[in-house]
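The complex appears here without one of its protein chains, the remainder shown in place.
First chain written, first letter: the chains are A, B and C, and each begins at residue 1.
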Amino acid sequence: MARTLAMFTDTSLCIGCRACQVACKQWNELGLEVPEWTGGYQNHAHFTDKTYRLVRFVEAPGAKPNGDLAWLLMSDVCKHCAQAGCLDACPTGAIYRTEFGTVNINQDVCNGCRYCVASCPFGVVSFNEQTGTAKKCTFCNDRIHNGLGPACAKACPTDSIQFGFRDELVAKANKRVETLKGMGFKDAQLYGADSGGFLGGLNAFFLLLAKPATYNLPDNPKLPQRNVVVDSLLSIGSAVLVGLGAMLAFRERGKGGR
Amino acid sequence: MSLSRRDFLKYGGATATAGALGAGVDMLPVEAAAVSLKIKEAKAFAGVCPYCAVGCGQLIYTRDNKIIDIEGNPDTPHTLGRLCPKGAATIQLSNNPLRPTKALYRAPGSDKWEEKPIAWMYDQIAKRYYDAREKYFITKEKDKDGHDVTVNRLEAIASLGSACIDNEECYLLSKLNRTFGIVYHEHQARV
Amino acid sequence: MLKAPGWEMSIVWYFFLGGIAGGAYFTAAIADNFGSLRDRSVARVGYLLSLPLVAICGVLLIADLGVPARFMNMILHFKFWDPMSIGAWAVGVFGGFTFVSSVLSFTSSDSLASLRRKISLVGMLFGFFLAGYTGVLLSNSAMPFWGDSRLMGALFLASGASTGMAAVALIMFLSGGSAGEGWHKIEVADRFSMIVEVIVLGVFLALLGSAARPITSGHFGPLFWGGLVGAGLILPLVLNFFGGRVRALGAVSAALVLMGGFILRYVVVMSIQG
Partner (left out) sequence: MTTNLIDLQHSDVIMATSNMAENHPVGFQWVMKAKERGAKLIHVDPRYTRTSAAADIHVPLRSGTNIAFFGGLMSYAIQKNLYFKDYVVHYTNASFLLDPAFKTPTDLNGLFTGFDGTKKSYDRASWKYQLDGEGNPKRDLSLKDPQTVFQHLKRHYSRYTPEMVEKVCGIPKAKFEEVAKLYCGTSGPDKTGTITYALNLTQHTNGVENIRSLCMLQLLLGNIGRPGGGVTALRGHANVQGATDLELLYHELPGYLAMPLRDAHPDLKTYLEKETPKGGFWTNKPKFMVSLLKAFYDDAATKDNEFGYQWIPKRASADAYSHQHMFVDMYNGIIKGFLADGQNPAVGGPNAKLARAAMQRLDWLVVVDIFLTETAEVWKEPGKDPKEVKTEVFFIPAAPAAEKDGSLTNTMRLIQWHEKAVDPPGDVQTDAQFICTLAHRLQKMYASSKKERDKGFRAANFTYGAKPDHPEMVEVLKEVNGVATEDITDKEGKVLYKKGQPIASFAQLTDDGKTTSGCWIYTGVTVESPDGKLINKAASRKPADGTDYLAHGWGFSWPANRRILYNRASADLHGKPWSEKKKLIWWDPAAPGAKPEDKPGKWVGLDVPDFNAFLAPDAKNGDKPFIMRADLVGGFFGPLNDGPFPEHYEPIESPTKNLLSRQQNNPVAKIWKVPDQKNELAPVGSKDYPYVITTYRLTEHHLSGVMSRYLPMLAELHHSHFAEISHELAKELRIENGEKITVLSPRGKVHVTAMVTNRIKPFIIDGKTVHQIGVPWHWGWKGVDQLPGSKGDITNDLSATVGDPNVYIQETKAFLCNVKKGVV
């Protein structure tokens, strides 16, 4: 397995220009999509089968170090989780982990059962009606296998999206958090950088200037499949109960019989 | 220009991950070969973004006389290969179904366009220019003290634009308008 | 922010019929193995009912895929920890059992009959699985309420058993087969299942607390309380006590159980969509 690649999105550098969103659309040839009213600049409201990179715009009064209004801008993307719900859910093997640690959907294998859609803790995976398959950020699989970085990271004017080896980026990210704390961003924090943390760490991790919830991110996302054993045992339990009930009802040994 | 490994090498250099991808790729020649890249066999041309005045260098990738991808040129010293959303969308200026590719004529009072041969259009436009000049050209005028002054001016035709065309084209338009006598001669810089 | 998978009516039907098929087959297997000769009618109805239902389940499952032609990709790829993967397998395998059992249910040869009984003991497990795994599948997703409900599988299984029995009972009633004591036994068995289901549902709701809101309140609330809890569980349970003597009431009870089983899957699946 090759050294793990990652994307580090430093929201403190994001100017919300959405070059990443368009560069992604352009490279991956994703189609036109009618926007909905989100109350502000953000479009679209959610990840879709045609939007793999999505810049979020959040007005946070008083969140600037000097107490002024902050406009939190964040370029969101598939997290390529080390423990990926979509990957565990996929019954066909269409969703796989590349040697770089990214999570990808093989469009020629996916049969559109949509269990991955329901199994993504971030609402990333989306169903495409035209192809009948599940879609999400591929981490520009074709590019990274040919020596090019992801289209979004390449376009980003302010280095808000950085691409490289995960360990190097995490080190860099930790330094950056300290700098920002020094500048008075008291809530500056990394999201998904810790491979000991939730979902074994995210290969697309973030630096946030406020609590995850402010960005509409789960504080502590969990792997959906974590309860499969418990739930199965409980089901067996109820099977035994109804089974016994039925046996009692039909118990006939000796009587009549053969 | 040839499709640049330059692109990726520079890319690597432009981020904290110098050579990262090189390594990534060299580690996995088989993988690399296995996943095809649409611009691998494409021709690359040096472009300049046609939107704002930052002038971001672009790489325009083509195959069979069709643009298949446009991204930033990492060599560009003042932009380092980055683009904004408009720059990243440049491809749709060329590959766009809304784009007319035939000359169109709308007759006075008509409610529709008619496709016309380009040569016919030039003849007609030239005739309009000629007639207006012949009818309205001002050769001489009295100055404030009543002396005759040669002014060689044409006020019946106005020309507007453009900050979106090349320097050479701007010069040619200045040359045509000024040598033809046109004084209503402006472009976006005024507004 | 989370995304619903867009599983709708075809999946509701799949869950519902899959539950009946599993329940009916397991009822048949129990009757076949532990019941009297006179209970064979129950067994035969169970086997013969489960066969077409599993077939329909297969069709519904495949039809709901984005690319039905790639259904086999689920079978060719086996993931034992993935409910969706083994679920697909189970439908296939269980289908085989229902076929064999149905064919053998017509035999008069004792040896074949005993073979059938042995086979059905194994097939019964897959029946249980089909009835229950759909719940486990939902409870192992990222969706709120689904993912929070540890007892979804248990609940679906209990409901599957009782709807299976109710279906068999109803068929016997309609086909005039409700004369024998098989009818009485299945009424009793169904009573047990219903009691189990009521208990599981109670615990299910208690554990979920506010997380159960999607079904217990709002748009789906009335249907859940009235249609499932009231008319689909309590009422049939009450009627069931008289079902032994007044057969018509038993039949009504069975019909209500089926309705309840359908409503359960409907509210659970649909309350998350959109």
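Rule of thumb we're sticking to: a contact is a pair of C-beta atoms (placed from the backbone, for glycine too) under 8 Å apart; a residue touches a chain by one contact, two chains touch by 3 or more.
The structure displayed is predicted, hence computed values, not measured ones.
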### Message
Under the definition given at the start, what are the shown partners of the omitted chain?
### Response
A, B
### Message
Touching the absent chain: which residues on subunit B qualify?
### Response
1, 10, 43, 45-58, 60, 62, 65-67, 70, 75-80, 82-90, 92-94, 96, 98-111, 113, 118, 121-126, 128-130, 132, 136-137, 139, 141, 143-145, 147, 149-176, 178-191
#### Entry: On subunit A, residues whose C-beta touches the chain left out of the figure
13, 15-19, 21-22, 25-26, 32-41, 43-44, 59, 61, 66, 68-73, 157-159
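Convention: only the chains that are shown with their structure count from here on.
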### Query
More C-beta pairs touching across which pair, A-B or A-C?
A-C
### Query
When the centre of a chain is set as the mean of its C-alpha atoms, what distance in Å lies between subunit B and subunit C?
67
### Task
Could you grab the centroid distance between subunit A and subunit B? Build each centroid from C-alpha atoms only and quote it in angstrom.
39
### Message
For subunit A versus subunit C, what separation do you get between their C-alpha means, in angstrom?
### Response
35
### Message
By the touch rule stated above, which residues of subunit B touch at least two different other chains?
### Response
none
### Task
Mind pulling the residue numbers of subunit A that touch at least two other chains?
none
### Message
Could you list, by residue number, the parts of subunit A that touch subunit B in their complex?
### Response
2-3, 5, 17-19, 21-23, 26-27, 99-100, 141-149, 151, 153-157, 159, 162-165, 168-169, 172
#### Entry: Residue numbers on subunit A that touch subunit C, as the complex places them
46-47, 85, 88-94, 109-115, 117-129, 131-134, 216-217, 224-228, 230-232, 234-239, 241-253, 255-258
#### Entry: Residue ranges of subunit B touching subunit A (in the complex, touch as defined)
5, 7-8, 11-12, 15-17, 20-25, 27-28, 31-32, 34-38, 40, 69-72, 79, 81-85, 87-89, 91
